[in-house]
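Every protein chain of the complex appears in place save one, which is left out.
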Amino acid sequence: MLEYKNVLTTCPYCGAGCNFYLQVMNGKLIGVMPCKSHTVSQGKLCVKGWNAAEFVTSKDRLTKPLIKRGGNFAEASWDEALDTIAKKLKEHRDVDPDSIAVLSSAKCTNEENYLMMKFARVVLGTNSVDHCARLCHASTVVGLVQSFGSGAMTNSVRELEYADCILVIGSNTTEQHPLIARYILRATENGAKLIVIDPRAIPLTYFADYHLKQKPGTDVAVFNGFMNVILSDGLEDKEFIKERTEGFEELKEAVKEYTPERVEEITGIPRDKLIEAARTYAGAKRASLIYSMGITQHTTGVDNVSSSANLAMLTGNVGKESTGVNPLRGQNNVQGACDMGALPNVYSGYQSVADEKVRAKFGSAWNVELPQKPGLTVVEMMNEADKGNIKAMYIMGENPMISDPDTSHVRKGLENLEFLVVQDIFLTETAQLADVVLPATSYAEKEGTFTSTERLVQMVRKAIEPLGDSKADWEIICNLAKMMGSREFGYSSPAEIMDEIASLTPSYGGIVYDRLRSGGLHWPCPSREHTGTPYLHKEKFTRANGKGKFWGIEFKEPAELPDEEYPFTLTTGRIMFHFHTGTMTRKTELLNREVPTGYVEVAPKDAARLGLANGEFALVQTRRGQIKIKALVTERVPEGVIFIPFHFAECAANVLTNPALDPKAKIPEFKVCAAKLEKVKVS
Amino acid sequence: MDKKGFEPKILAFCCNWCAYAGADLAGVSRMQYPPNIRIIRVMCSGRVEPELVVKALSLGTDGVLVLGCHIGDCHYISGNHRTVKRMAILERILGYLGIDPARVKLEWVSAAEGARFAQVVSDFTSKIKELGPIPLQELRP
Partner (left out) sequence: MSMIDNVQNLAREWLDSKEVDAIFGLKEQDGYIAPYLFTDVGELSCLVISNQYRLCYTCRPAKENILSLMLQTEPNAKIGVVVRGCEERALIELAKRGQVDLKRIKILGVACSKEDAEECRCEKPYPGNLVLGEKVEGVSGDENVNALLSKSLPERRAFWKHEFSKCIKCYGCRNVCPMCICKDCKMEQELYTETGWLPPGIPMFHFIRFYHISDRCIGCGECEKACPVDIPLLTIFKLLQKDVKDLFDYEAGMDVEQEEPLLTTLDETPMREEVMDVGV
């Protein structure tokens, strides 16, 4: 007889962490159904979530290991593929472990990220493991840690609904975190004031009380301007500053110069609007600040993040419900991949590799001597590959050929490798360059956990059997580790991996599958009795001395500014209907119908000057490269600024972007570079 | 725009067999009617999906006429039966959304009714002049 069931799982797209059921009939996926009792999604989903079943069974899925022979891929058995990899990696490891680098994945589960970083450190003996968080929120991790002591969203999503004022900067929440935008809108309908700071008009601006359009890359000046107004009006929370923070004098000194007049000069925001918005934010009882890649993807990313923390502390908006500084993390599990230590300088739970005690703890748990030297970050890996210092790479579930800045440089780096393994569900642009490709399973075919942007650890459940010969990433890593002679990878299930994570990671200490089955838990959750922590820094900050720290920060210009030759400011981002490098969304009919390919947004006046009409092709050039792309003439962008979504390989924005890095977080400046634009003559 | 001196844009869907022939007759007989109207010929008034009417309004048309054969005279027997029912629903939805239902109108005009065609168009045009420009922009952010 027929079998039909609904399997509850977590959305594989954004960090909002919606849950839904996968409908399974006779072992086949037949649809998605929202989960009404789930805390964030409440029976609702965005268009990507609703369509999250389709790509799983796409005919383009990889189902067999592939080995490149004479420039072409040939199908191979698992044994053969893993054997090849093991041999090659061993060769390189035995010469120099630091000639190997690993990219882990914000799309994979916590357990898999944990295993990947353990594999890099235990089996390969290198700390060079990183993932795409470097490209989105590396500055958050550094910036919020130096200000608060913890690099994650301070409050939970549902609390937004009860804020009196919400300040959104550098986040097109409606399109990137649709179900979080739900709560922003609900708050405004409850009477909350909404301040949107963004160079572009975004769907949220329709509902904003203030839309401040800053020049791209001038965020520090905006924040300092806010604080200047607040201090000169005496609207700061004196008690909070005294009791809970340090470094206030330094801040005061730094923002003194940022009068509304000067800020108007730098940012282009009219002084009156700045003053009103600053007073509105400071006057609210509970003000939430939300930001995302619009402020992190800069050479001043860390400065921007710490500035937002300054503003929140100045007005006492931390450590209370419906307040806080809330970075929205892009990927479904980018929070988790960071938590798990898929980063070159920390183990799981942000425990420092440089700390001898920590190293000893992990070393004794894993029965090895762990490498001491901190590893390389994403962009550094590509640089070193280009120089020939990185010789082999293992990439799991990432597509740097589209996601990383300056594509031609990435290609050069990857092509220069002696050995490249890519483990993915599709033959991505990156996988095409690999020597061996391993077929992994999608979220629907495996068990594990994802940690959403609000630090909520939730279950991913297996709905169907793996397609073809594909295997879950955690199984692949275990098999390979065993083949390379390690005895530390004998897990029989993801639950067992989570038990190990809990035992070594204080913030995940109380997380076990038995508890997660009936609902997620917000970390820190240090013990089995602990019910989780929806908002952080309640009585004291996580920093060592318990105090939040103000940083006096000066405005610095972006690395590359428009000039005569390249007169436009190019900024990049995501759109509602696609996700990241499009490997999943572009295999979904409805999403492709909505937006089949990329475009460049140009302001009407600029378009008129260039003689460029809507729908015509334009050539966009920067110092790194050029692309041909369709023009979308729209008021959404201000004059002098152009915007390109980065999902589309055929007109890839990252051919153009600038790989200049933030000095501390090593995040590239995706959000600002100089570009020129011309109409493509029809031949 | 000021209602005074306002020249509305009006669209009429005319069925091939009756209303379009009626319009033709009005023209051949040199009957006078306001020049605000643009005609789209369709095979049957039953071909006019309400979506098309809404699309016309969305694109800035101030009023839409749907003209077909009298009940009983439909070339396709009962095409206009569907039309009359649909138009009733369409008008109600428009009203709920805040668009005056009088901006759309269904009328029967036979091939012999040139004068009636001119009359319907004149009446409808003055009605739309009275209502002013379509306020659909007000529905958009």
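Just so it is clear, A and B label the chains in written order, and each chain counts residues from 1 on its own.
Just so it is clear, a residue touches a chain if its C-beta (ideal position, glycine included) is under 8 Å from a C-beta of that chain, and two chains touch if they have at least 3 such contacts.
This one's a predicted model, so the numbers in the text were calculated from it and none came from an experiment.
For the options A:Gly268, A:Gly519 or A:Gly640, the residue in contact with the chain missing from this view is A:Gly519. Considering A:Lys90, A:Arg158 or A:Arg186, the position touching the chain not shown turns out to be A:Arg186 (whole complex). For chain B, the list of residues touching the undisplayed chain reads 50-51, 54-55, 58, 71, 78, 81-82, 84-93, 95-100, 106-108, 135-136, 138-141. Counting over the whole complex, chain A has residues 1-6, 8, 21, 23, 25-26, 30-37, 43-47, 49-51, 53-54, 174-175, 178-179, 181-182, 185-186, 189, 203, 206-207, 517-519, 575-577, 589-590, 593-595 touching the chain that is not drawn.
Throughout what follows, only the chains that are shown with their structure count from here on.
Taking the mean of the C-alpha atoms as each chain's centre, chain A and chain B sit 53 Å apart.
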